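The structure is given below, and queries will be raised subsequently.
Of the protein chains in this complex, all but one are displayed in their positions.
Right after this comes subunit A.
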Amino acid sequence: MSTLTPNDIEIATRAAENFTRLYYTTYDSPTRVGDLPNYYRANSALTWNGRPFEGVEGVRELVSGIPPTKHEVQSFDCHPIPGSQPPSLLVTVSGIVTHGKGPSGNPPNTPHKAVDGHPRVFSQTFVLAPDPNAPPTKSGEVAKYYITADALRFVG
């Protein structure tokens, strides 16, 4: 079995930091229907609150069906999954997400204890894998990674 070097861990950590920042920026942008699918490939498998979607077209369909979002990542973690080189990465993200206009979009006489409109806690898990078909485009780039699996749930 392949053993993980500190170098692998370090590259994985940096990858997770970059990925998390890029992914949610794209998700929250008005161009997400065009841009978000680029992180996926035809064989990507994803679920959104238990509903399955598949591939690039699936992602496009998914995000066409939800209101605009604003994510705030509160914690994330990443490790290389043993068993392949370059390794696949398991990334978990925990944070809050606001859909639509948030609390300010609620009608004026909304009772104080109503939770609708307020941000939800979300949990999202990714498996990132190296794309065997994409040659690295710049020097130093070890591989081009894409999302091969993605499971999201609202959890609070």
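Quick note on the criterion: a residue touches a chain if its C-beta (ideal position, glycine included) is under 8 Å from a C-beta of that chain, and two chains touch if they have at least 3 such contacts; residues count from 1.
Methods note: contacts and distances are computed from a predicted model.
Chemist: Mind telling me which option in "U6 snRNA-associated Sm-like protein LSm1", "ER membrane protein complex subunit 2", "mRNA export factor mex67" or "Coiled-coil-helix-coiled-coil-helix domain containing 4" is what UniProt lists for the chain we can't see?
Modeler: "mRNA export factor mex67"
Chemist: So which bits of subunit A touch the chain we can't see?
Modeler: 1-4, 6-7, 9-22, 26, 29-31, 33-35, 38-39, 43, 45, 47-52, 61-62, 64-68, 73-84, 86, 88, 90, 92, 94-96, 99-101, 105-107, 110, 112-121, 123, 125, 127, 129-130, 136-146, 148-149, 151, 153-156
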